[in-house]
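With one protein chain held back, the other chains of the complex are shown just where they sit.
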Amino acid sequence: MSDALTVVVLVLVAAAATAAVAQRDPARQALVLSFLGVLLAALFTVLQAPDVGLSQLAVGSALTPLLIMLSVRKVRRRGRSKEGPE
Amino acid sequence: MHVLPYLIAAYIFLTGCYGLATSRNLIHAVGCLAVCQSATYVLLLAVGYRDGGTAPVFSDMRPGSRPVVDPVVQALTLTDIVVGATVTALLLALVLQIAKRHGTIDPDELRELRG
Amino acid sequence: MNRLRLVLLTVGGAGLAALLVAACLRLPDFGGRRHPYGDRAVHASLSRHTANTIASVNFDQRAYDTLGEMSILFAAVLGCVVLLRQAGDERRARPEPAEVARPVRRYALLVLPVALLTGLYVIAHGQLSPGGGFQGGVVAATALHLLYLGADYRALERVRPLGVYETTDSLAVAAYLVLGTAGVLAGTAFLANTLLPYGTFNTLSSGGTVPLLNAAIGMEVASAAVVLLAHFLDQAVEIEETTGERTEGAHER
Partner (left out) sequence: MNGWILAATVELGGAGAAALWGVTTGPPARRVIAQNLTTSAVCPALLLLAQGYGRPSYVDLALLLALLGPVGTLVFARLLSDDLAGDSPSAWALTWAAAALGAAVVVALCVAGDPGRATVKLLVIGALLIGGNLIASRALAGGFRGVAGG
């Protein structure tokens, strides 16, 4: 019973990791990465590591997506301001 | 079941490496590196797991009443997650600096610029 | 060129995969009964009255290791600050005030104190229940940025004197080192948990120096995350390049 839960979550994590790599657009990848982060927290709970799960939730749900999206925004803004004068 | 979690960890690591090597965008590459990192977390925690065990946190249970999983690997993983996030931030800062200096974040175009 | 790289990647990946699978098959079985280090760590933690064994491993048995992690964190933040500083050819543009839908704004302002409090709770109960300085620090820092998400960047800048957070970051690192050195001065070893009485099991003051080191890490992580996000926000929202001579200058550097 417990094994079934472990297998389900492990397979979901593997699928999410594959999807995160397959998304070539960084903004879309950030969406999948935040999903992967929350799912990893669930996996860590199943593996009886609530401390690690908390750590992963704190970092993966909001901090990492915010960092990536801010970088994407900066790069896009640069692209736009460069097109202007040329 | 005995090796499945280890194999999944190896698979996630290889997937992340594939993404890193074929990435056309440095921000995407940093995301792939984050995937590689998560493979190490899965591996470490799988090594420390014990069937029927529970977390070695005794605020809501009597010590010794239930078998517990290995706390050492958990401690390693938990610090690594937060430190890994700041290292991701450092890499993203490098990417922004590259975008500023060279006007592109495609690794192939960067190589042509240098050559 | 591209083809060569793909071939190399396939060969290297296949080799690595074979080695990893071989290694996985020789690892102890998943869910096995033998965890010698784990059992010893649990025993040591209980003998020092720390309810959360993971906190005990982090801040007592392997506190030296955490010092290393903390210096990586500190160095990474320092690197970001240097890389993302405002360069000579850049100027700051004040962002326009944002119009956010009223329920979203209200939600942000309502949840901000709740999240901040949760962060502090997670830090304070680190040696008892799941949590600790690393997790709670990130939560508290994220909570502050609800002000950017729910209102605008200027509102965040008003409650976030960056200098204070940079100083707090360094002070927290210093506090960790001082606590470690105090052990040496007391006649034992660096970061040894012999300074304070162990207290009553499962109370806030139990565990000797564990709660103090935990609080120092919480301060460090929280202010480090705030400083990091501040520099990224500056770059994404405020700092603009002065356009014009940029395109020629790019290749010379």
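We call the chains A, B and C, going by the order they appear; numbering starts again at 1 in every chain.
To be clear about the criterion, a contact is a pair of C-beta atoms (placed from the backbone, for glycine too) under 8 Å apart; a residue touches a chain by one contact, two chains touch by 3 or more.
This one's a predicted model, so the numbers in the text were calculated from it and none came from an experiment.
Asker: If I'm reading the header right, one chain is hidden. Which shown chains does it touch across the whole complex?
Answerer: A, B, C
Asker: Can you work out which residue in C:50, C:66, C:129 or C:168 touches the chain that's missing from view?
Answerer: For the chain that is not drawn, the touching residue is C:129.
Asker: Per the definition of touch given earlier, which of C:20, C:77 or C:115 contacts the omitted chain?
Answerer: Once the missing chain is taken into account, the touching residue is C:115.
Asker: Among C:21, C:46, C:78 or C:98, which residue is in touch with the absent chain?
Answerer: C:98
Asker: Take the complete complex as the reference. Which residues in chain A touch the chain that isn't displayed?
Answerer: Residue positions of chain A that touch the missing chain: 1-2, 4-5, 8-9, 12, 15-16, 19, 22-23, 27-28, 30-32, 34-35, 38-39, 41-42, 45-46, 48, 50, 53-54, 57-58, 61-62, 65-66, 69-70, 72-73.
Asker: Residue-wise, where is chain B in contact with the chain that is not depicted?
Answerer: Residues touching the hidden chain, for chain B, are 54-55, 57, 59-61.
Asker: Touching the missing chain, which residues of chain C?
Answerer: Residues 93, 95-101, 103-104, 107-108, 111, 114-115, 118, 122, 129-131, 135, 139, 142, 145-146, 149-150, 152-153, 237 of chain C touch the chain absent from view.
Rule of thumb we're sticking to: only the chains that are shown with their structure count from here on.
Asker: How far is the middle of chain A from the middle of chain B, if each middle is the mean of its Cα atoms, in Å?
Answerer: Each chain reduced to its C-alpha mean, chain A and chain B end up 11 Å apart.
Asker: Do you know which chain C residues sit against two or more other chains?
Answerer: Only 52, 54, 130, 132, 134-135, 138, 225, 228, 232, 235, 241, 247 qualify.
Asker: Tell me, which residues of chain A touch at least two other chains?
Answerer: 50-51, 54-55, 58-59, 63, 67, 71, 74, 78, 82 - these are the residues of chain A that touch more than one other chain.
Asker: Touching chain A in the complex: which residues of chain C?
Answerer: The contact residues of chain C facing chain A are 52, 54-55, 122, 130-132, 134-136, 138-139, 141-142, 145, 225, 228-229, 232-233, 235-236, 240-241, 243-244, 246-247.
Asker: Touching chain A in the complex: which residues of chain B?
Answerer: Result: residues 1, 4-5, 8, 11-12, 15-16, 18-19, 23-25, 27-28, 30-32, 34-35, 38-39, 41-42, 45-46, 48-49, 51-55, 57, 69, 74-75, 77-78, 81-82, 84-85, 88-89, 92, 95-96, 99-100, 103, 105 of chain B touch chain A.
Asker: Give the list of chain C residues in touch with chain B in this complex.
Answerer: 5-6, 9, 13, 16-17, 20-21, 24-25, 27-33, 35, 37-38, 41-42, 45-46, 51-54, 56-58, 62, 65-66, 69, 72-73, 76-77, 79-80, 83-84, 87, 125, 128-130, 132, 134-135, 137-138, 201-202, 221, 224-225, 228, 231-232, 235, 241, 247, 250-251, 253
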